[in-house]
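For reference, the structure I am asking about is given below.
The complex appears here without one of its protein chains, the remainder shown in place.
Which chain is which? They are A, B and C, in the order written, and residues in each are numbered from 1.
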């Protein structure tokens, strides 16, 4: 019991600690791939600290919503991230919420982000929010379809259960393959990565996520950035926990498995980050109105997978 | 006997309605307060009784027969579990609306056209729910339509409202006639109109099937099922806001009650294809409704369309329940049904909040067009706060209640691979996708609604000079919001309260929820899925506080106000903000062509010409174009044709008679 | 209570005829129109009271076989005399205004009142007649009197309406008479020559032995002859104009009474045919004509521009529904038919009371020129709204009950017949509501006079009755109707 609580707490701290690192890692690797030296891996931590120390500049007509949104965004994301098994399954609170809830939590953080974007009443904020919501209208159903596939295979929407199931009867399924691709697409879109959005851009008309947080500064910006980093980590660990669940520690199984679990988890993250960067450097960003088709394909894949499972359980 | 007390309260409501005119003539000032207060009291009484009946505190069994209505049958009234649930729903909405109206009603321009009908409307809805024979059911049903119609016509100088009222009442009576036919079938040639008798009788398959179809026409048209929804976005906004709230939040649920009562209770065991029909209609309704909602500029009409969406979601749940029931899978059926009813309840909560908010905005600014609003969060913080909560709830975001019911429906969908029929195997996942799609769109819709209305800078002087809602309205809205939260984090008790209903209707129930560890809900089994709203809520609460504390301890507290940066091009003119239409533009661009046959004509002046460019956007309601416009056209065309008969000469009239005579004589000659 | 009733004097049937007959003569002589109006009210009231006593004491029919009462015609008599009474009190205030604006002269009014009583005499005679020849005479008399009253304004349109009414009416007369002769021919071989062969009670007793073919032909003629009076399409042509052009009280009488009397005659002969096993069932014929009238009238409602003509067409529609109900037969449908007929008489006359004042205060019959009544004249306006709601079959008003019974029972027995019925009802509802929302709502149109208080009373009384009937039907009445329904088979 106590151990479980500790593990749970440890996980929450861990994700919080690792998130900026993952982000920094991807940036560094990216610049290396682009033959640049790039910032050190810990650069993101420094940025956050600097932002936190700066004073926060609020637009004249920013409301209370504008000031509180960052915390709402952050906490929703954090809770979601804390609910995804990373290095150990059967977390103490895992049954408090399942994959659908995780999706919905991310949804609420997006909701607040979009509102925050509109609060000051600038054109760019509006652009960002409306495009973000457009993407979400496709990404969320796709996510639900993915949930369907996984849940139908594993007979549960509980992430821990799913992970255990995957380890125990690891089988190759067409549907799972489709789901994986769909999930990757969704993850790219949700984290504002190329080809849907460019995290590094400041060419206003093309940006989505950046446009919404344009008016933020100081600690508020820091919190939002951290939330973004968490989100990236969350999707990584989600893919990890569903599709490569090996090496996770089983509930209340001594200390060594936990260590192994953490180690494998870090390795997974590194691999994931590397693949992401590889993918990003190898393709170009697409026009905003190509993105719906991109996401639509994810929805279609997920739906196809579900259909296959419904029609016959052998796929 | 509780039913007796309910009827007493209803009678009291009628009495209030009857006394309203003289109260108005006497003490005009306090009339509203008096009447709405009295209504609130009466509804509270019924609410208490219903809750007691539902939780088994009092024995609600037994039918009360009054010597009214059909003389040889009498008017029969009864409270069973289903009725109790919907009584709670109706009167919760009733109490809220009445209390809200105590404040809101002061701004009513034509109280004389609202006050007498409002109590009668409440009474009608209550009677529909407790009626236990076809006649009193239909009388109450149509009376409900009639009184609400009268309130839709309250502001009758506006031609739009008159049109709305017309479409509304015609659709309503069409629906009533289909219900009439349905009950005719159920009652049989002997005309046994008591529900008990219908329940007992065995109905042939074609009879039951026809009844389902007729119910979809009758109850569906009142609930706003596509393609019978057209009246709803016209009529609901036209009424005064507290009435709109009742119509959208409660009356549609009464329609759903009618559907459930007949299809699940009276029509006998369902065939599996019923669920195909219901699921299809439900999914289409959900998606089309919310797609329309995203495009609306009129705040109340937007809310009305979102009502259509939620009705669709409820019908998806009902369809699943039918599918499971037809295949004798009691557990899943119970889950689906519970989810559907739960969502109906939730919707009545947050839709009331939203309409109340819309009403407050309307009174504060006199505007329903959100393009003319903006920045109200600073002028009307309380209303904005409650409205935001309503938006979160209706967008199905945890930890609020909207999420729980939709989560349960998704869980029910995940159980459906066990269904044997192929048609369902294909249809159910599609319905699931539609549901998720609708939910996501709802998110976009309400970000837009709240963002444009309350955030940003005021787009009109009225919006700039808005005042916050009065104490009554904001109080009611916040209370309802609190209710949404409580129901969202402690759904267990609601689910257990719905236990007897699923027992009654599908012969099974979900596992008892109240006593699970950490108050989580488990639809089927712990290993499958579970959700603990309480824990999630605490999680979020703690982590938020934690984050704030940490930040405020380690970060600088300094804040500087400055003009917006806006990439260095700040422009104080509110017109430079993103508008509602531009917010919807990406969605319109993606879904518009197929959903609305949307067309955009942009006329650019030649370069160097300073005259403004114009952009004309046209959206069509395809349902109206494909069904209603032609019907109206045909009717008028026939009328035109026949109208010539008005202008014939006497001789031609005589020849009509002559022809009839000769024709009949020929007939006789041939027969005899 | 009972002994009190027992204490009531037995009123011989003749009084129902004598009172109006005398009154007719007197009123034709009284020069002062105010007194005339009062006398008219009093006479009608007395007739109504006399009719009421029939409910408790049923005097035997006279020996000669000319008059008789049974459950069926008592219903019609009481209803008819009541509407006649309320209408007379409405007309009292109506004509006052007509005199003021000079559309009528006192001389006209002597004629008018005389005719009014003559009409009620004729109708009572028709209802109480035991002899089908006598019934025929009475109904023709009623027609002729109404013809004269329709033409009373002597405007071009009025004369033309009356002329049309007269020509079509007399053709109807002829056909009905031929039918009557045929019935006699059918009866003669069985009952023997002479008077008895035309006595209703005797006819029904021996109907089973009559030659069925002859009865069929007879019913064809009677259906067309009396159907013309009922206003069934395609024989309806006289009805809208007669309603629109005559004085409004007469429109009320026409819709509320005369149509019923003709319908009563039809029912009598339907019973005769029903009593003969070999004759073709009259049901299908009535159902067909009923549906034609219903749907036809429903469509005609849309393009009406004259408010009285509008409601005249709605009378055709409802006569169609009633004919349909009786055509369907069976306890439920017949009950529904009787109830519908009663409610329609009350409601439609109430509507015409309202319309009469509306046309007076607005000074026009054009629907387009009448707007926003609920605002300018709340009582009239809401009265009209309730009336139209009732006529459109909305609860909790009487007609809903009958339509409920009719539609449900029909759909259970003959689903395919119920569909056109419902179709017609929806179409008609759409039209009525469209007109109503124009008349009762919106910005008020200018009005020329204020409404006179007194004449609102009959309207309210009728509406109250209709409303009460929608919620609660007294047990005795129901027993009575069920009894009659059984009689009608």
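The criterion applied here is as follows: contacts are C-beta pairs under 8 Å (C-beta built on N, C-alpha and C of every residue); 3 or more make two chains touch, one makes a residue touch a chain.
Everything that follows uses one rule, which is that contacts and distances are computed from a predicted model.
Enquirer: Between "Hydrogenase-4 component E", "NADH-quinone oxidoreductase subunit J", "Ribose import ATP-binding protein RbsA 2" or "Formate dehydrogenase subunit beta", choose the name on the UniProt record of the chain that's been left out.
Expert: Options "Hydrogenase-4 component E", "NADH-quinone oxidoreductase subunit J", "Ribose import ATP-binding protein RbsA 2" or "Formate dehydrogenase subunit beta" narrow down to "Hydrogenase-4 component E" for the missing chain.
Enquirer: Which displayed chains make contact with the chain that has been left out?
Expert: B, C
Enquirer: From the listed residues C:306, C:375 or C:403, report the one that touches the chain absent from this view.
Expert: Final answer for the missing-chain contact: C:306.
Enquirer: Which of these touches the unseen chain: C:31, C:189 or C:475?
Expert: Touching the chain that is not displayed is residue C:189.
Enquirer: Just name the one of C:84, C:126, C:151 or C:442 that touches the chain not displayed here.
Expert: Within the whole complex, the residue contacting the unshown chain is C:151.
Enquirer: Please output the residues of subunit C touching the missing chain, sorted low to high.
Expert: Touching the chain left out of view, subunit C contributes residues 131, 133-134, 136-137, 140, 144, 147-148, 151, 154, 156-157, 159-160, 162-163, 166-167, 170-171, 173-174, 177-178, 180-182, 184-185, 188-189, 193-195, 197-198, 211, 213-214, 216-217, 303-306, 309.
Enquirer: Residues of subunit B in contact with the chain that isn't shown?
Expert: 646-651, 654-655, 657-658, 661-662, 665-666, 668-669, 672
To be clear about the criterion, only the chains that are shown with their structure count from here on.
Enquirer: With contacts counted as C-beta pairs, which pair of chains has the highest total?
Expert: A-B
Enquirer: I'd like the most central chain, judged by C-alpha centroids against the all-protein C-alpha centroid.
Expert: Closest to the centre of all protein C-alpha atoms: chain B.
Enquirer: Could you put a whole-Å number on the gap between the CA centroids of subunit B and subunit C?
Expert: Once rounded, the distance between the two centres reads 44 Å.
Enquirer: What are the residue numbers in subunit C that touch two or more other chains?
Expert: Answer for subunit C, listing residues that touch two or more other chains: there are none.
Enquirer: Two-or-more-chain contact residues of subunit A, please, as numbers and ranges.
Expert: Within subunit A, no residue contacts more than one other chain.
Enquirer: Which bits of subunit A are touching subunit B when the two form their complex?
Expert: Touching subunit B: residues 52-65, 71-72, 74-76, 78-79, 82, 93, 95-98, 100-101, 104-105, 107-108, 110-111, 114-115, 118-127, 129-131, 133-134, 136-141, 143-145, 147-148, 151-152, 155-158, 161, 204, 214-215, 218-219, 222-223, 288-289, 292, 299, 303, 306-307, 309-311, 313 of subunit A.
Enquirer: Hey, which residues of subunit C end up touching subunit B in the complex?
Expert: Interface residues on subunit C, with respect to subunit B: 163-164, 167-168, 171-172, 175, 212-213, 216-217, 220-221, 223-224, 228, 234-235, 237-238, 240, 280, 285, 296, 299-300, 302-303, 332, 372, 374, 389, 392-396, 400-401, 403-405, 407-413, 415, 418, 422, 425-427, 429-430, 433-434, 437-438, 441-443, 470-473, 475, 478.
Enquirer: Could you pull out which subunit B residues touch subunit A in their complex?
Expert: Against subunit A, subunit B makes touches at 374-375, 377-378, 381, 388, 392, 395-398, 403, 407, 410-411, 413-414, 416-417, 422, 425-426, 428-430, 432-433, 436-437, 439-441, 443-444, 447-448, 450-452, 455-457, 518, 520, 526-532, 535-536, 539-540, 543-544, 547-548, 551, 554-556, 558-567, 570, 574, 576-578, 582-587, 589-590.
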